[in-house]
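In this view, the complex is presented without one of its protein chains, the others remaining in place.
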Amino acid sequence: MATTTTAEPTRRDFLYVATGAVAAVGAAAAAWPFIDQMNPSSAVLALASIEVDLTPIQVGQSVTFVFRGHPLFVRRRSPKEIEMARAVSVSDLPDPVARNDNLPADAPATDANREIKSEWYVSSGVCTHLGCTPTASTPQIPQGEFGGWLCHCHGSQYDTAGRIRKGPAPRNLQIPVYSFVSPTRIKVG
Amino acid sequence: MSGPSTYVPQTGLTRWLDTRLPLVRFAHDTMLSFPTPRNLNFWYAFGAILTFCLGVQIVTGIVLAMHYTPSALVGSIPDSNLAFDSVESIMRDVNYGWLLRYVHANGASMFFLAVYIHMFRGLYYGSYKAPREVLWILGVIIYVLMVLTAFMGYSLVWGNMSFWAVTVITNLFSSLDQVIPHLGSAIATWLWGGFAVGDATLNRFFSLHYLMPFVIAGVVGLHIWALHVPGNNNPLGIDVKGPQDTVPFHPYYTVKDGFYVALFAILFAALVFYAPDLVGDPNNFIPANPVVTPADIVPEWYLRPFYAMLRSIPQQLAGVLVLAGALLTLVFIPWLDSSRVRSNRFRPVMKVFFWVFVADCILLGYCGSEGVDAAWHLGGIELSLVWVARIATAYYYIYFWVLMPLIGLIERPLPLPDSIAKSVLGASAAPAE
Partner (left out) sequence: MRFALPLGLVLGLALAAPAAAETTPPLKDVHFSFEGPFGTFNRADLQHGFQVYKEVCSACHSLNRVAFHTLSEEGGPSFTDAEMKAIARGYNVPAGPNEQGETTDDKGQPLMRPATPSDHFPPPFANEQAARTANGGALPPDLSLIVKAREGGPQYVYSLITSFGEKPPAGHVVPDGKYYNPYFPGGNISMPQPLTDAQVTFVDGAPNKIADEAYAVVTFLSWAAEPHLEARHRIGLGVMIFLIVLSGLLYLSYRKVWKDTPH
């Protein structure tokens, strides 16, 4: 405190400051286990990848699976939907980056960079705005203007390649690592 | 809390706050400027050490509860239960979970080690005597709450020792059937929430185990309040006569207690990091099994003196009464001690019996650790430990109910010093001021 006076201020102060500093460092180090324990445990981090059987999915149908606790979209796109996705120029997209974990981080958001096989669209079902699950268009009931998905929380619209076209969402739907283990089966994660 | 406040707010903000909620004044008067006898020794650091222990248990406990599942039902692992599985998951999967759990489990042992030293210190220096009776009784209440909390905490592992500890201790209530038929059994059934110890029991124990530390913290607040009204006792057991006898709590005792807390933490860390299972029981690494009782069923070390008392009495209800009486006796100590002198430093006779009492408690703990049919062989004579425990139990009661009232009347205490300051200055051979 400012009002404290001592006979030999510097030496005393140094010892007390050093003691206090060491104690503070210890307290900070001790805090880490208490913080880190809330991070995902090793069991959660090791959680298995999932395999999805594609045979029951009809053309034009979008099916939602659960992958690592989040929705996963798998859509069997019709030739018309593929056509719609390819007709757009990357420079017209709000987010020109592919957001595809199977490709380099700066890959452009062309339709070809959004799928492994053009008939099968696979992505996270988490709206990049605030995490709601968008609703898929069907041939009977369109959702939004672009034939893809509409997020009802705040009106973000995605096209048939899962790219953001309109609304508050900043990024295209994220595509996780996945691969075809057979022509009708994919492994995600 | 006692005496005039020396706090002077320095800034506009603290002056403003002081007239609305004198929080800073309260903290200043109780933790900084509080006049504390200058002669408190090492044994008086255990109040601070116990506060440290309570803090550690609450903080680690809250974190462990984030990962714990209070369920006796079987999960994905056969012949186990979800509670045990979640504890093992804390030990294996949760980041630093093993550390947090070892600190919490061994923290209970360290907490009891500290509280026993604290209690023996109070007994030795007569800290229970007027005007500190309420302070002492609040301490006894804290101790009983600690025992209950520790017992319920031990059950949460839902290992085989947990399960059988709960079964045996809750069955103590069935002895009340001998007073009013069915009363005890009804209480036991009510405690269990079923016809046996099970899922419902575990759930309620978890709930109460989480609640109790906060109750303890509340009573600790009262305990400190009751300490600050008369002020600390001291090793001389004489009253503070004036400012020359005291020093402000800060920095004198913050730094001294801080040093002793750090020493205590070294012992604590040694246990946690190098012998984390020393005080545990191997049977509690086996999931609870309601049809197989462990061969040697013993409570944790800190409850074994009372366990020895219970086992030494062959009649069920009498054993329970002796156990309860041993705890209840502690409440009456302030009125059982007839001596006009507080500190055993000036009581040559009582001092001897005090140390015998300490040894007696350790002996009881030893008896409680051994098997039911253990015996000593002393030169051809076989002395069953049950009898040793009986004699030790008798001394426990005699110490409080016979020796304390009697010796105070017949003992001639040594002459007391005039004041703390005189005693201190004389002892340090410093020139008198």
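Miscellaneous remarks
Which chain is which? They are A and B, in the order written, and residues in each are numbered from 1.
Just so we're on the same page, a contact is a pair of C-beta atoms (placed from the backbone, for glycine too) under 8 Å apart; a residue touches a chain by one contact, two chains touch by 3 or more.
Model, not experiment: these values are computed from the prediction.
Considering the full assembly, B:A270 is the residue among B:A270, B:V372 or B:L414 that touches the omitted chain. Among the residues B:Y7, B:W225 or B:Y252, only B:Y252 touches the chain that is left out of the figure. Although one chain is not drawn, the whole complex shows that of B:P35, B:G153 or B:G365 it is B:G365 that touches it.
The chain not shown here is touched by just one of A:T19, A:Q61 or A:N102, and that residue is A:T19.
Residue-level contact of subunit A with the missing chain is found at 12, 15-16, 18-19, 22-23, 26, 29, 42-43, 46-49, 53, 55-56. Panel shows subunit B; residues 38-40, 43, 77-80, 85, 88, 91-93, 98-99, 102, 109, 113, 116-117, 120, 247, 251-252, 255-256, 258-259, 262-263, 265-266, 269-270, 272-274, 276-279, 281-283, 285-286, 295-296, 298, 300-301, 304, 355, 358-359, 361-362, 365-366, 369-370, 424-425, 427-428, 430 of it touch the chain omitted from the view.
In this section, only the chains that are shown with their structure count from here on.
Averaged Cα coordinates give subunit A a centre that lies 51 Å from the centre of subunit B. Of all the residues in subunit B, the ones that touch subunit A in their complex are 10, 59, 63, 66-67, 89, 92-97, 99-100, 258.
Remark: subunit A residues 3, 23, 32-34, 36-39, 41-44 touch subunit B in the complex.
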